[in-house]
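Note that one protein chain is taken out, while the other chains of the complex remain in position.
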Amino acid sequence: MSRDAAGKSACATVELVVRTIAETAIANETYFCQLDSVVGDGDFGYSLARGFEKVLENFDGFDRSSPGAFLKKVGLMIASRVGGTSGPIWGTAFLRAGSAAGAKTALSGADVVAMLRAAVAGIQARGGASLGDKTLLDALVPAIDRLEADLASGGAEALANAAQVAERAAAETSGMLAKRGRAAYTGERSIGSPDPGAVAIGVIAIRVSAAWRNYSSAKE
Amino acid sequence: MSRDAAGKSACATVELVVRTIAETAIANETYFCQLDSVVGDGDFGYSLARGFEKVLENFDGFDRSSPGAFLKKVGLMIASRVGGTSGPIWGTAFLRAGSAAGAKTALSGADVVAMLRAAVAGIQARGGASLGDKTLLDALVPAIDRLEADLASGGAEALANAAQVAERAAAETSGMLAKRGRAAYTGERSIGSPDPGAVAIGVIAIRVSAAWRNYSSAKE
Amino acid sequence: MRKFVNDPKQFAPEMLKGIALANPAELRYVPEYNLIMRADAPSDRKVSIVQGSGSGHEPAHVMLVGKGMLDAACPGDVFSAPPVDYVYETTKLMKSEKGVLHLVNNYTGDRLAFEMAREMAEADGIRVETLIIDDDVAVKDSNYTVGRRGVAGNFFVMKAVGAAAESGADLEALVALGKRVNSVTRTMGIALSSCTPPAKGSPLFQMAEGEMEVGIGIHGEPGRRRVKQGTANEVVSLLLEAVVTDLPFGSGDRVALMINGLGGTPIGELYLLYGIAHQRLAAQGIQVARSYVGEYCTSLEMAGASLTLVKLDDELMNLLLAPAVIPYRVF
Partner (left out) sequence: MRKFVNDPKQFAPEMLKGIALANPAELRYVPEYNLIMRADAPSDRKVSIVQGSGSGHEPAHVMLVGKGMLDAACPGDVFSAPPVDYVYETTKLMKSEKGVLHLVNNYTGDRLAFEMAREMAEADGIRVETLIIDDDVAVKDSNYTVGRRGVAGNFFVMKAVGAAAESGADLEALVALGKRVNSVTRTMGIALSSCTPPAKGSPLFQMAEGEMEVGIGIHGEPGRRRVKQGTANEVVSLLLEAVVTDLPFGSGDRVALMINGLGGTPIGELYLLYGIAHQRLAAQGIQVARSYVGEYCTSLEMAGASLTLVKLDDELMNLLLAPAVIPYRVF
C-alpha cells in the first residue's frame, strides 16, 4: 500500500489519508466545480484538483521523517502553489495539522483529534470564518466533535460515524446564508444550495473512512 | 383614392402606384429582412421600409406638376435619404423613371414601359449589375418584357401577367450564384435562396397589379 | 436580445450622442446627418478625411474621429451604408482648400453613396478624391464581381493618411499613400457566433456551438464556409495561411500584426491568438515590428476575430506611431 521505503507505520497511515484525499479531490473536480457554479465562480473543484495533482506529482519527494513533517510539506505545497481561496485555506489546514503532530512518530486517536482541531484553528485564523458562516468548517467541526466522542469505539468505527456526520452537516449548509467567500455576495440567494467546501469535506471523509477500514482490516 | 387636390388623373395613378409600393415595402419589412439574413446582412427590409416611410411622410408635399416631376421627387428622397445599397438603387430607379416621363401629363402603356426601361438602365449604371447577377433586375426585367408584350390586352391584364412573371422569376433566382451585393461574398452558398431584392419586386408587382385592377374598375 | 438599447431604430443616434458627450472639447455631433466631426475641422491647411459605412463596427469609424485620424464620420444605420445626403452634407461641412478625401470600404452601398455624394460636391466646386479599401482575402477578387471587402485593415489606411494629412500632405499624396497602404494590407476573419442587429432583434444566422464560419465579413453575412471549430493553433494556421500567401508576405518582411476582435471575444483570447501568430511568423522569418490587439472593426457582438498583416517600411511605421487624439482610447 505504502510507497514509503522506510516503512514507518504512522507515516504510512498519513500517506494513505493524504493520497485518498488527493484522489477524491481529483476524481470529483467536475462535481465540485458544479457546486461552486451555483452561487460561486465555479473554480473550487479546479483549484482543489490542480492542488492535489501537485501533491501527488511530488508525493515521493516529501520529507517522511515524521507524519508531522510530511503533512507540513503537503500543506506548504498547497498553500503556496494553489490559487483561489482554497489554496491558502486547505494548505493552512495541512500545515497546522502537521505542526500539531510535532515530531511524533506514532499518533493516537487523541493526537488525530488535536491535529484536526489545529487545522480548524488555522482555517479560522486565515479566513476569519465562524461556525455557521456556511463554509467547510460547518462540515468539518461537527465531524471532529463526533470523531472525538466515538474514539472509544475504535478508529474505523469513529471515522465512519464522523464521516456520516460530515456528509449530513454538509447537506444541511443548504439552509444557511453565506457570510464568507464569494457566495456571500449573492445574499439571500445563497440559501438553498449547499456550500461546496462543506460538501467536499463530506465526500472526502466518506472516502477516507472507507480507505481506512480497508487498510486497517488488511493490516489485522 | 387620391389626395391630389388638383385631380390630375395621370398623377393620381402614379400616386396610387407609389403609395402601394410604399405600403407593401413597409408591411413586408420583417419578411424582407429575413430574406436578406440568409446570405446578406439582414437590413434590406429595414432600409426599404425606412425609405418608403419617408416617402409617405412627405407625400403630400411632393411636386405634382406632372407624373415625371412627382416621381423625381420620390426618387430624390429615396436616393439621398435612405442608406444601404437599396437607397441609391431604388432612388435612381424612380429618378430615371421620372426623367423618362418628362413633362407628360398623360402616360400611355408604351410610356410606362419606357419609364421602366429607363429605371433598369439607371440601376445598371449605378450598380453595374447585369442580368443573371442575382439582383432585383432578374425579376424586374422579365416582368417589363412581359408587360410590353401584353400591352395590347389592356393595362390590368398586362400588369397582372407581368406581376406573375416577376414572382416566378424572383423564385428562380434561388438557383443563381450571386455576383453583386453582399450575397456575392458567400460564393456558392448564395445558391439555394432567392434574392431579396428580386422577391421584393415580385411581391410589390402583385400588390400594384391588384391595386391597379381595383382602381381602374372603380373608375369605369 | 442581450443588448442595452432603448428604441432600436435610435441605436446609432443615441450612441453618437454618447460619443459627443464623452468628448465635448474635441468633437461635435450633428444629428441631422449622423455626423461626428472634429470641433476644429475643417482647416484649409489640411485635407479633410471623411469615412462613412454602416454602424455596428465600432470603434470604426465614429470613435476614430480626431486629430491625427478622421475629420468626420457619418455612419448609416447598423450595417447600412449612409444615405447619400449624409455623405454630401458631411463633405460640404468638411470643405477645405486642400480638398476632401473619402475613405470608402468596398461595399456596393458605400461606394454608391460616396460616388453620388462626390458628384454632388464636385458640382459645388469641392475637390474630392476617393480611396477604396479592400483588404479582405476571404473574397475571391474578379472583374465580374464586387471585389474584396474592406474590413479591419481599414484602420491602417485611416491611421496613415490621418497622420500624413495632419502634417500637411496634399490630396494627391494622400491618395497615393492610401493606395499603397491598402495594397500591402491583408485580412482574414473567422466567427464563432452570429450577431443581432438591434432593429432585427434576432441573430442573423444560426450557429451551433462547435462550429465556425471561415472568411467572415463584418456585417453578419455568413462567411465562405462553415467548419468544425478548431483549436486556437488551428485557427491561427488557417488565418495566417490565407493572409500570408495572398500578398504574399515572405522571409525578411517587417510587418504590423493585428488581431482584431469582432465584438464578443474578450481581449484575453485575442492575445492568445496573437502569441501563436507572432511565433509562427517569426518561424517564417517575418518580423512583427508592431502589434495591434483589441477591437478595431467589429460586427456588433459577434464572437470571432480577424488577423491583419501590413507590410511595413520606415515611412509607414512612423505614420502608424504618430499621435492621434480620438474617442477610442484607454485614458
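First chain written, first letter: the chains are A, B and C, and each begins at residue 1.
In the analysis below, a contact is a pair of C-beta atoms (placed from the backbone, for glycine too) under 8 Å apart; a residue touches a chain by one contact, two chains touch by 3 or more.
Everything quoted here is computed from the prediction, not taken from an experiment.
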item: Neighbouring shown chains of the undisplayed chain, as defined at the top; value: A, C
item: Contacting the left-out chain in the complete assembly, out of C:Ala117, C:Leu177, C:Leu192 or C:Val310; value: C:Leu192
item: Contact residue for the chain not shown (choose from C:Pro59, C:Pro82, C:Gly99 or C:Gly147); value: C:Pro59
item: Selected residue (touches chain absent from view) among C:Ser43, C:Thr130, C:Thr145 or C:Ser291; value: C:Ser291
item: Contact set of subunit C toward the excluded chain (per top definition); value: 1-6, 11, 14-23, 55-56, 58-59, 63, 159, 192-193, 209, 229, 231-233, 235, 263-276, 278-279, 288, 291-295, 298, 300-301, 303, 305, 320-321, 323-324, 326-331
item: On subunit A, residues whose C-beta touches the chain left out of the figure; value: 33, 37-43, 46-47, 50, 79-89, 91, 126-127, 179-187, 189
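By definition in this document, only the chains that are shown with their structure count from here on.
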item: Cα-centroid distance, subunit A relative to subunit C, in whole angstrom; value: 55
item: Centroid distance [mean C-alpha coordinates] between subunit C and subunit B, Å; value: 33
